[in-house]
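I have a structure here, written as structure tokens, and I will follow up with some questions on it.
Selected chains only, in their assembly positions.
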Amino acid sequence: MREHHLRPSPISATVDFEADGIQHGFLRLPYSRDDSAWGSVMIPISVVKNGKGPTALLTGGNHGDEYEGPIALFDLARKLDAADVEGRVIIVPAMNYPAFQAQTRTSPIDRGNMNRSFPGKPDGTVTQKIADYFQRVLLPLADIVLDFHSGGKTLDFLPFCAAHVLPDKAQEERAFEFVRAFGAPYSMKMLEIDTVGMYDTAAEEMGKIFVTTELGGGGSATARTASIAKRGVVNVLKHAGILEGEVETASTRWLDMPSDDCFAFAEDEGLVEFLVDLGEAVARDAVIARVYPIGRTGVEPVEVRARMNGLLVARHNPGLIKPGDCCAVLAVEV
Amino acid sequence: MREHHLRPSPISATVDFEADGIQHGFLRLPYSRDDSAWGSVMIPISVVKNGKGPTALLTGGNHGDEYEGPIALFDLARKLDAADVEGRVIIVPAMNYPAFQAQTRTSPIDRGNMNRSFPGKPDGTVTQKIADYFQRVLLPLADIVLDFHSGGKTLDFLPFCAAHVLPDKAQEERAFEFVRAFGAPYSMKMLEIDTVGMYDTAAEEMGKIFVTTELGGGGSATARTASIAKRGVVNVLKHAGILEGEVETASTRWLDMPSDDCFAFAEDEGLVEFLVDLGEAVARDAVIARVYPIGRTGVEPVEVRARMNGLLVARHNPGLIKPGDCCAVLAVEV
């Protein structure tokens, strides 16, 4: 197996994954640089373990500008009582911690997009080293993986929990049961076209249950979206049998993204005016947004139109848009 | 008078403010710099004039990352028909055009905050030169000034239109009639403590009617907030008698910010979790937000509490907060 040929991870954990009780510590990754010759990246981690039972690996900050996950996980880490747990909960509120500190999608150190860096490299960039540690150390410990995402600074989403359509239908079915348990207002069945480098794929290829979310965006979190995340993670732990008690049920609307026609891209630069808001229905060929050239007044805007009927589930967030930016995403209710 | 001692503005307009009809042009400000020795800042402007009547000066992009105003004004500039106008409409969708291009609050050239740069200086920085042109050329032409604001990237607001409490009560009363005509969901009576350098003050000291807004934020605009701006500006022109027709009435809730207790500031750095959303009521001493230190898990967050009863009308938008940042603003309904 390929792992056998790799040098060991340079990351060391200050927590013991096999010890019962609650531990708060760090994943320490040596990182020599101009402002600290013998410095390190210190990624906060909590491990809560009690007896036998499944392991849930809970992650946020895969992209550094998405906040519902980190809020739910910093909150959970300080509240969880080892006595209430049956099994193990591993919490990493900010996987790409340098990006999270910098409030950016990618790492300020190497511009690494964590979710395109798997399986990582032990002798690669900082982001690749973190990915490698998850690939070879943390994922193998897990039974269930919940990875929180939101839209970040440049996208905004209807809040949904999601899992992937998978070749192994039993694995897929179990994942969707977790999506249902999570209890977001919307739930999404996702078919990834390009799975190269994703954390999702890394977990699924090991046979793990992998559940993810998109819970808002715009580089912020509201009380409402944070509470969806907080309730969802507890529901997942209950559904897994790690926490006792009933899943707190909530109604959800199931969505599907049937084809590439879901996506509407901008071909022009300018000031974007949306004509529909998230959650509203759009008919095929309707104008979703106008793009005004900003260099002159009195010029007609370019129109971005829907290529299918659907609900607006995601949109470009910044006030200006550039050619090639994804302007809008539609989905159909199922 | 002070103006007599100043050198003329270096800005020249490519439009004629006295000509009937519609003109789209530029305010051209020479700006010699490393990448263009004989370059200029070109600020788009439209002038629509027909016969006699009052002059409305309509501005957006006073801060470069606020979008409802520019959307409404680029849209109005392409649609307005001179034949429908009685008087004059001067439209500058992006006052601080360099900031607007850069999607930043302040100018990338001199970090100038336009709304703290009045009365400006003809031999100052680029931002001060623009302010001086408004001070000495455009404001004197105007009867009514409507200046659009939103929260920008770092604040988010309940959508409201506003005017100031003024020493001249007749002037104040006329301004509030325009606020009512604008028809935003909320209307605000503002008492500025520190008016130094504001465009608002510059206009009001000349006896002009000055109306402003805060219509959302987060560095974005929704279909809903853009439509509030678009309807509002037409209502203002109708109320002024520049456009014909009835003001499109809408119910509004009147708000007041009675004291400094409205503001809650952060004293700590961290990940911010709001417990209330915009428009929700908060009781005095209630926790509005928690601030989690991000360097470790398992640590208790710091709480930010309300110093009075009120509605949450504005909040810090980014996911992380720094000491000294305004975390929340409350207002009371009147």
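Every chain is named by a letter (A and B) in the order it is written, and numbering of its residues begins at 1.
Convention: contacts are C-beta pairs under 8 Å (C-beta built on N, C-alpha and C of every residue); 3 or more make two chains touch, one makes a residue touch a chain.
Values in this document were obtained by computation on a predicted structure and should not be read as measured data.
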Subunit number of the complete homomer, 2 shown here
6
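Just so we're on the same page, only the chains that are shown with their structure count from here on.
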Based only on mean CA positions, could you tell me how far chain A sits from chain B in angstrom?
35
Quick one: which bits of chain A touch chain B in the complex? Just the residue numbers, please.
22, 24, 42, 44-46, 65-67, 70-71, 73-75, 77-78, 91, 93-94, 100-101, 103, 153, 156, 218-224, 226, 271, 273-277, 280, 292, 294-301, 317-320
